[in-house]
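One chain of protein is taken out of this complex; the other chains stay put.
Right, chain A next:
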Amino acid sequence: MKRKLSWLLTLGLVLSMFLAACSGGGDDAEQPADEGKDQAAEENVEQVFNLLNGDTIPSMDPSMATDEYGFQFLGATMEGLYRLDANAEPAEGIAKTHSVSEDGLTWTFELREDAKWENGDPVTAHDFVYAWQRAVNPDTGSEYGPYMMGGVIKNATQVNTGEAALEDLGVKADGDYKLVVELENPTPYFHSLTTFGTFLPLNQKFVESQGDNFATSTETLLANGPFKLENWTSTASQWNLVKNETYWDAATVELEKMTYQVSKDPTTAVRLYEEGTVDRVGLSSDLVDQYSTHDDYVITPETSVFYLKFNQTRNEALANVNIRSAIARAFNKQDLVDEILNNGSIVADGLVPADFVNIPGTENDFRETSGALSAHNVEEAQAFWEKGLEELGTDSVEIEFLGGDTETSKVMNEYLANQLQTNLPGLKVTLKQVPFEQRLDLDTAMDYDIQFAGWGPDYLDPYTFLSLWITDGGNNKMGYSNAKYDELLNESATTLARDNDARYENFLEAEKILFEDAAIAPIYQRAMAQLVAPKVEGVFVNPFGATYEYKWSKAVSVE
């Protein structure tokens, strides 16, 4: 009896596997049939994108979001005062226009009166006041609130540390459709900042009625943007974005639906693309060789820059500007981006990335105008090196190199160490490769010699990069200090704050100083290599905030 049962079980299982396999095959076989010629007219194209997400969305609470995916889906489902357009310029959002006071400290935004929340409530100035207060309220425990608003909006830091009351935050509603913001310092890029997730409005009544459950599922979210989330919970691995019909500009939105599924493995993702399941996929370095000749291969530049930080406080050799200049010039960056990264990343010879901001009033890219300030040049490097060694009175230097421990990081670390040791005689580099979290701890403690680090912008202004190296700045952590540099940046945020042309003069000069001092050694500016289906059109890649903008996207027919 038992014997029969076990045989039957086995047989049943094997059979069911084959049956399922066949039915699976049947389903897949149907798909190519759809690609017939009946989709002649463009209007007939199904307005759907099928996409992958690298992970779950950990937070849809604008005050709490800190990661790429949170900001991505907040950007798609909500709208702040402004929204970045195709040229990454702030375009009309909930605000129609704004005016800035003489002293540059008071910004008054005129809000549109036809903007609605998903539940029909109007979007008013009070929603912004509530949301911004919530973001800096210490009880909220927001990370980006104090970071993005501190030093920008009046009293933000004081409110966060409990030294000022919530009502003292420099944001007030003047009636339902006028928002008055008082700033700590004149901030010329403030309107671009308002496109960022942390500055989105919140419907107080709704948020408070949801209590702790707010923003943990579709039911506990309230959209006011072009799309809304469907079938989402905070642990969901599949969800959809569907068009939000109550959005004030719904007429512009053509895309009906985007489906998302979580897949982390790059090889799996690319196979799903080949299978036709998804319309866009990111390629890791090892996959680029295989797919760089693919018809759908696309490279999109990003605005994150990677560099070596030189800690001047621990190793006396690195306190010497000639030694630093030598190291900064001694490695071949072109080979690094071509051979190791191999994903469209480009060599960086400065700090402010390419295609990030233009010199005000011109079409000239900041990077191009500023030029190559720290380029690869072995001869120059060796000249600096000998001079540096002479000044130090030694013929050998030992340096610890702190880098990441991912596969690509390890290869880059070894390559850089090897380049430096080969080109700079007498230099000995020891590698220390640690996980990201640990690297941050070592950075904070300034317990390293050279560190492989990077930075992505938080708003559209060179200040987001250049302010990193202000003396004793929160992210300096390498003992760099130059009075002239500090002064130039300080001016740009105070006396010159309303003169954008002059500010950019200062930025250009400051960046020159930074590299005369060889404070850091720029390596590369990241790009992403992707396969994008030809039917995907009008997806903009933002330089900061939400990575993709879908408001103006649509699916087109492909012949």
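Heads up, the rule we're going with is that a contact is a pair of C-beta atoms (placed from the backbone, for glycine too) under 8 Å apart; a residue touches a chain by one contact, two chains touch by 3 or more; residues count from 1.
The rule is simple: contacts and distances are computed from a predicted model.
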Protein that the absent chain corresponds to, by UniProt name, given "3-oxoacyl-[acyl-carrier-protein] synthase 2", "SoxAX cytochrome complex subunit A", "Fe-S cluster assembly protein SufB" or "Oligopeptide transport system permease protein": "Oligopeptide transport system permease protein"
Selected from A:Leu272, A:Ala372 or A:Leu392 as touching the chain missing from the view: A:Leu272
Contact residue for the chain not shown (choose from A:Thr77, A:Ser263, A:Ser374 or A:Ser553): A:Ser263
Touching the absent chain when the full complex is considered, from A:Asn213, A:Asn364 or A:Thr495: A:Asn213
Residues of chain A (touch criterion as defined above) contacting the omitted chain: 2-3, 6, 9-10, 13, 17, 20-25, 27-29, 55-56, 58-61, 64, 66-67, 138-139, 141-144, 146-147, 150, 160-161, 212-216, 233-235, 237-238, 261-265, 267-268, 271-272, 274-275, 277, 434-438, 440-441, 443, 458, 474-475
